[in-house]
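The complex appears here minus one protein chain, its other protein chains still in place.
Letters are used for the chains, namely A, B and C, taken in the order the chains are written, and counting of residues starts over at 1 for each.
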Amino acid sequence: MKTHEIVLDGQRLTIKDIIRVARKKDKIIIADHAMDKVVAGRQFIEQQVYSEIPVYGLNRGVGQNKDQHVSPEQYERYNHSLLLSHCISVGPEASEETVRAAILIRLNTLLLGYTGVQPEIVRMYQAFLNAEISPIVYERGSVGAADIGCLASIGLALIGEGEVRYKGVRMAAAEALEKCGLKKIRLGPKDGLAIVSSNALFIAKTVLFIQQVEVFLNLANLIYAMSLEGFDGNVTPLNRSVVDAKKAEGQKKTAAAVRKYLESSYLWDGHKRKNLQDPLSFRGAFSVHGSVRDSLDYLKNQVSIYLNASEDNPAVLVNEKEIISCANYEITTLVLGIEMINLALCHMARIACFRIIKLGNPEFTGLPRFLAPKDKSVLGFATIQKTIAALEAEIQDLCRPVSTNFFPLAGDIEDHATNSVYAVQKSEKIMDNLYYIFGIETMHAAQAIDLRGNILLGKGTKQLYQSMRCRIAFLDQDRNLSIDIEKAYKLLKDNVMSSNNVYF
Amino acid sequence: MKTHEIVLDGQRLTIKDIIRVARKKDKIIIADHAMDKVVAGRQFIEQQVYSEIPVYGLNRGVGQNKDQHVSPEQYERYNHSLLLSHCISVGPEASEETVRAAILIRLNTLLLGYTGVQPEIVRMYQAFLNAEISPIVYERGSVGAADIGCLASIGLALIGEGEVRYKGVRMAAAEALEKCGLKKIRLGPKDGLAIVSSNALFIAKTVLFIQQVEVFLNLANLIYAMSLEGFDGNVTPLNRSVVDAKKAEGQKKTAAAVRKYLESSYLWDGHKRKNLQDPLSFRGAFSVHGSVRDSLDYLKNQVSIYLNASEDNPAVLVNEKEIISCANYEITTLVLGIEMINLALCHMARIACFRIIKLGNPEFTGLPRFLAPKDKSVLGFATIQKTIAALEAEIQDLCRPVSTNFFPLAGDIEDHATNSVYAVQKSEKIMDNLYYIFGIETMHAAQAIDLRGNILLGKGTKQLYQSMRCRIAFLDQDRNLSIDIEKAYKLLKDNVMSSNNVYF
Amino acid sequence: MKTHEIVLDGQRLTIKDIIRVARKKDKIIIADHAMDKVVAGRQFIEQQVYSEIPVYGLNRGVGQNKDQHVSPEQYERYNHSLLLSHCISVGPEASEETVRAAILIRLNTLLLGYTGVQPEIVRMYQAFLNAEISPIVYERGSVGAADIGCLASIGLALIGEGEVRYKGVRMAAAEALEKCGLKKIRLGPKDGLAIVSSNALFIAKTVLFIQQVEVFLNLANLIYAMSLEGFDGNVTPLNRSVVDAKKAEGQKKTAAAVRKYLESSYLWDGHKRKNLQDPLSFRGAFSVHGSVRDSLDYLKNQVSIYLNASEDNPAVLVNEKEIISCANYEITTLVLGIEMINLALCHMARIACFRIIKLGNPEFTGLPRFLAPKDKSVLGFATIQKTIAALEAEIQDLCRPVSTNFFPLAGDIEDHATNSVYAVQKSEKIMDNLYYIFGIETMHAAQAIDLRGNILLGKGTKQLYQSMRCRIAFLDQDRNLSIDIEKAYKLLKDNVMSSNNVYF
Partner (left out) sequence: MKTHEIVLDGQRLTIKDIIRVARKKDKIIIADHAMDKVVAGRQFIEQQVYSEIPVYGLNRGVGQNKDQHVSPEQYERYNHSLLLSHCISVGPEASEETVRAAILIRLNTLLLGYTGVQPEIVRMYQAFLNAEISPIVYERGSVGAADIGCLASIGLALIGEGEVRYKGVRMAAAEALEKCGLKKIRLGPKDGLAIVSSNALFIAKTVLFIQQVEVFLNLANLIYAMSLEGFDGNVTPLNRSVVDAKKAEGQKKTAAAVRKYLESSYLWDGHKRKNLQDPLSFRGAFSVHGSVRDSLDYLKNQVSIYLNASEDNPAVLVNEKEIISCANYEITTLVLGIEMINLALCHMARIACFRIIKLGNPEFTGLPRFLAPKDKSVLGFATIQKTIAALEAEIQDLCRPVSTNFFPLAGDIEDHATNSVYAVQKSEKIMDNLYYIFGIETMHAAQAIDLRGNILLGKGTKQLYQSMRCRIAFLDQDRNLSIDIEKAYKLLKDNVMSSNNVYF
C-alpha cells in the first residue's frame, strides 16, 4: 500500500482514511476553504475577548469554575494551567496508531469552524501527523463525556512540554519540535478547551476496533466454512432461497460470503450426511455472524456522522455571532453501539466454542475423539477445551456494558457520562480473545480435514487451510499445544492488522 | 379510534397494524393471493408424505428425535403428542393483547408460503383474532430460539384442548370453539411444527414494547421541557444551529420536539440565568433522549423486516421443490436491539433522577430546599429521593443483557439461544419503573413551577402541567407521598397505553 | 406446632423466634429489665429537649435538614410531618409475615435502650404483633441504608393513620386500633426517627429467605440423592474418608445428609456402574451444595449479630449521657452475604439443570432418550429442557449483585447505600425458580427410577419418591407438562413453607 495524501475539510473523513493515516502514515492536506472557516472562527473569538458576556472557557473558567473570571492578559497562563491541571490520566499508554487517529479526528472536526481555535494549532496537528510526532497519551482518565483528561497531554506537546514519540523514538516534546523545525504554540483564548474538549481518543479507538471487526468477520466466516468441511456439515441452510426467505440483511451478506468461500467444496456433493440437522453452532452460525454484521453496520453509520461533526462546547456560531454552551460532546449513541457489538461478538465466540467441542465429538463427526490420530495413546485436543472455555468466560465478562455507571462530578455539573474509553478497551480485549478462540477452531478444522482424508476444499477455505499448515503441522503425537495456539493466534491477528486492503 | 380491517399478505404487516389488532381489536382479512401460497405449500407437503427423503418434523421427529421415523398414519397422533410435550412453559400468563399480537404475527408469516401448514389452521388463526378467542399462554419456557414451549398451547386451542379467553372470559377451548361455531382442527403432517416453530411471542412483546417507548419518549421529552421551566434552565443548547452542528439524527429529532413543547415559554426570554452552564442532566438530556431515539429506530427497522419474513424450519421451497432444514428462526439481531435500547433507557432514567435531585437543590434553583413551601416545618420532597434511587437501581440491574447466557440443549443440537422473552420482560419492567421516575419528575417540575410563581409555560408543557394539577395539588403540607406518586405514575402510564393515536 | 410465647429483651432474638412469630403468630412478652432500659433512654431524651446542644432528629431536622431547628412545641407536628414525608415507597406490598417479622426485629432492637423512643411505642409494637395488626408496607423505597421510606407507614398506623391488615382483613388503621382497644400514640421527640431509622424490612426479608434456603437445602440434597438413584450413579465420592480428606465444613455436612437419605439404597451395592467417573453435576454436587451451606452459615452468623444490636442514628448513650450521630444502620456485611449466597444458589441451579439433561441422555443412563417410555411415539421430557434453561437463565441474571450501585442523596450526605431490599427480593425470585427447577428434577428422577424397574430406594429418597407419585403419575403418554411442573413446584414450595419444624 503506497502512501497517499488525504485532503481534510471537516466534511468527508472516513474510517478508511483514518486507518491509512494511523497505520500507513498517509499525509494530510487541509483544504483551503476549511482553513478559512477556522480563521473566521478565531477572528470571532478575538472580537469577544473584551466582551461583557460571560463565555464558558473563554472569559470564564471551565467545569465548576465557570463562575470565575478570566481576563485577556491571563489567557496564556490560564490555558497553560488548564492543560496542566487536565493532565490527570494514568496508563496504559495509547498506541501510536491510536494517538495518530485521535489527532486526525480532532483536526478534522476543528475544520468545521465551531471551535474558535487559533489556526496555528490546526497547522501543528497537521505537522504532527505529517512529521510523525506522536505525544504520549495515557488512556485512563476519561469518563466518556469528552476525553479531556487524556487529550491534555497532546496540548502540552504543542507548547513543547511533556513527551512524544518522533518517528517511533521517545523524547521530550521540545526536542521533537526542534528536530522538525516547528515553533511552539503560544496559547490564546479558548485554546485549552479546543484541545481537550473532544472525544477523539474514544472515537480513534472505536475506528480501529471497527476495522478489526470488519476484517475479522470475514475471517470468522472463512473459519466457520472450514469447520463445516471438517465436520462434513450440511450446507443447505446457506441456500440462497432459504436465506432470502428470512430477509435479514446481515444474514444475507454472511451467507453469501460463506457460500463463496466454499465454492468447489466437497460439501456441495449430494452425499448423505450423518445428521439431518446439524447443531445450531453449525447450522445457524452464519446467522449469528450476520447479527455481528448488523451491529457493525449500525455502529459504522453512526461513527461516520460523528467523524464530521462538531463536538465543541461552547460552540462558536460565526454566522449567528454567538458562542453557546451546549453538550455537543455527548456520545451515548456511539457507546451503546460499541456495547451492542460487544454482545454480538460474545454470541459469535460462544458458538465457535461449541463448534470446537463438536469437532472433538465422534458422535457428530465420525472422526476419532478429540481429533486424536488413530494411535490410541495420543490424547489430542482434549484439554484444549479448557482454554476456549476460559477465554470465552472472559468474553462473557468483557461484554457486560459499563456505560450506565456514572455519578455526578465537578460540583454536580457533570452528571452524565458513558465510560466510553473503557467500553472500547473491553472491545479490544474481546477481539484479542477471539483471535485465540478462532485460532483454536482453525487448528481443529484443519485436523478434522486431515483426518477425513482426501476431500475437496472450497476455494477460500483451501487457502486458509494451507496458511495454517505452513505454520502448524498435523497433530500426530501429543506436543506442547500452547505453542501451536500462539501460532494460530498470530496467524489470525497478523492477518487482521495487515489487511487494510482486505477491508476496503 | 374506530375498528378497521387489516389486510394481511405476509408482506406488509406494520407495528401500527399489530397495535390496532392487539388492542383495538381490528379485524383481519387475508389476501387471496397470500392464501394461494399457503395452499401451494400444503400441496407440496402432501406430495412429500410418502417420500423417502427424510424431512425434519415431517417424516422424522423434531429436536434430537430427528432420527426417528414418523409414518403417515401417525401424523395426527404424532402432531398431537408434539403439541402436548411442548406444553412446558410456566407463568406468568401472557396478556391478552400479547397473545393477539403473537397470533397475528405468526399468521402473517404463514402467508409467505414457506411453512406448508394446512390452510385450515391459517383460517383458524384469523377466526381466533376476529372472534376474540385468546388461548392461555405462559411466558416462561422459551430460550429464545423459537418460542416453541410457549406457543404450543395455542396449538392445543386449535384442536379444542386447554383453555382460552373468549371476549375476555376464561373457559375451555372446546367451549369457545363451540360458541363461535368453529370446527376443531385435525392435525396433519408438519402442523405441530408450523404452530410452535416461531418467535411470535417474543416479537409480539417486542412490538408492544416499541410502542411504549415510542410514546413514552415523547412524554419524556415533554417532562424534561417542563423540568427546564421549573429549573429556569438554559435553552440555548437546544438552539437549532448548535444541534445541527452535531449532525446526529436522534438528537436533532428530540431537540426539535423539546423546542416545540417549549414554544412561548418564558425560558426563551433573555433574562440572565443563574447558571452559565446547566448540569448535563439538563443541558444534554435531549442528546441522551436522542440516543434512545437512535436505538429505537434501529430496533424498529429490524423488527419490521422480521414481521414479514419466514422463520420456518424446515423451510418449504415450493418453486425449488425442496424442504430444507435451516435456522431461520435465529433472532439475535432483534434481541441485541432490545438489549441496546434497555441500556439507552437506563441512561435516560439516571439523568432524570439527577434532574430531580437538582430540582430540590437551592444552589441550582434558587427555590426552597426539596421544593418545600416557604413554611419551614414542611419537609417536602426530601425522602422521595430514595424512591427514585431505588427504582433507578432496579433499572441499572434490569438493563444488564442476558442474551449471551446459554448452553447446549436437545442432545447438544440446540447450542445457540438468546433468552429473548426474558430480555423483553426486563424491558417491560424498565418501562414500568420509568413511569414512576418520570412521574416523580413531573411532581417536582410542577412544584418548582408553582414555587417560581407567575411564569409563562410552553404550549406543550402547559398542558402537561394542567393534567398534573388536575390530579395532584401543590404540596403545601406534608402528606403521604406514596399516594401522589401512584397518581403521577398512572397519569403517564395511561397516557402511553391509550395513545396509540399519538403514536401514528 | 403450638403457639408459644417469646420473651424479648434485645439480647437473644433468634431466626427461629422470628419464623414462629411471623408465621405461627407466637405471642410476645417483653422482659422487664429490657423495658427499664427503654424508659431510661426516654428519660434521658426528655432531659435533652431543652438542651442547647444540637441533636440530629431531636432538636434538629433529619437528612439534609439537619441544619434546621425543631423546638419542643413542634415535636408532635414535626414528627408527624416526618412520617408523612417519609411515606414514599411504592408496591409491591410486603407480605403479612414480612411485616410481622419487621416489627418484631425493630421491637427487639428498641429494647437495647439506644433509641430514646417513648415506651408507649414499644408497647404498641408488641400489641400489633399479639393482636395481629399488620400495617400495609410497600417494599420499594429503600436504598439500603435504613429502610426509612418503607417503615414510615408502620408509624402512621401507630397514630391511627393509613391502612393495616387486622387478622388478615384490610381496614383503616384507626378502625383496627378501635377494635383492639388500643390508644393512638401521640408522637414526641425523636419518635419519628425511632420508627423509621432501621433496616427491619430488609432484615425481616433476609430472615425469611434464610429459612427458605435452610429447608430447601435439605430438599435439594434429597432430590440430588434421588437423581443419583435414577441415574445409577457412583456413591463412592460420598465416602466419608474421601470427604474428610478435603476437610471442608459445608461439604462434610451435605455429604453426610446425602448418605443418610440414601441409607439402604441399591446404590451401595457393588454392581458395576456404567461410568468410571460420573459427570461433576453428579459426582461433585454435594460439594457445590456444601458451598451453599458455607455461605448460609456465614450469613446466619452475621444476621444473628444484627438481630440483637443497635441500628440507631443518633445513638442514645444513657450511661455516657450523650446522643451521638453515627452510621450504625450500615449493613453492608449482610447484603454482601446475601449476594454471595445468591451466587451459590446459582451454581446449585445450573448443575441441577445439567443433571436433568443427563437423566434424559441414554449415553449416560442406559435408559430411553428423554426418559420416554418404551413406546417410540412418546416424546417424553424433550422440550422441558427449555423450561429449565429459561429458568436458569433468569437465576444467572438474578444472582448478579446490585449493592455497589448507589449515588449521593440528600444533599450529598447519604453517599453510601446497598440496595439491600432489592438484593433480597432477587433472592426470593431465585428461590422461586429453584422450586421449579428442582421440581422438574424430581419429575425426572422419579421417571428414571420407574423406567429402571425394581430398584431399592434409600430411606429418605423413598419418601420423596412416594410423595411425588401421589401427585404426579408416571409419564406413559405425552400430556400437558405445564400441569405436572406446577404440581412438582408446589410440592417443594409447600414443603419449605410449612416445614418450620424441619428447620429446627
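Criterion: a residue touches a chain if its C-beta (ideal position, glycine included) is under 8 Å from a C-beta of that chain, and two chains touch if they have at least 3 such contacts.
Note that this is a predicted model, so its numbers are computed, not measured.
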| item | value |
| --- | --- |
| Contacting the left-out chain in the complete assembly, out of C:261, C:354, C:370 or C:465 | C:354 |
| Selected residue (touches chain absent from view) among C:49, C:180, C:326 or C:497 | C:326 |
| Touch criterion as defined above, residue of C:21, C:107 or C:145 at the omitted chain | C:145 |
| Which residue of C:239, C:264, C:477 or C:498 touches the chain not shown here | C:239 |
| Residue ranges of chain A at the interface with the undisplayed chain | 61-65, 68, 74, 77-78, 80-82, 84-90, 138, 140-143, 148-149, 152-153, 156, 161-162, 353, 357, 361, 369-370, 376-380, 382-387, 389-391, 393-394, 396-397, 400, 402, 405-407, 409-411, 417, 419, 421-422, 426, 436, 477-482, 485-486, 489 |
| Where the unshown chain meets chain B, residue by residue | 405, 407-408, 412 |
| Residue numbers in chain C that touch the chain omitted from display | 54, 56, 60, 66-67, 112, 114, 145, 234, 236-237, 239, 241-242, 245-251, 275-281, 283-285, 287-288, 290-291, 294-295, 298, 302, 305-306, 308-312, 315, 317, 319-320, 322, 324-328, 330, 332-333, 336-337, 339-340, 343-344, 346-347, 350-351, 354, 358, 361, 364, 396, 399-401, 403-406, 408, 412-416, 418 |
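The criterion applied here is as follows: only the chains that are shown with their structure count from here on.
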| item | value |
| --- | --- |
| Inter-centroid spacing, chain C versus chain A (mean Cα positions, whole Å) | 46 |
| Multi-chain contact sites of chain B, meaning residues that touch two or more partners | 361, 396, 400, 405-406 |
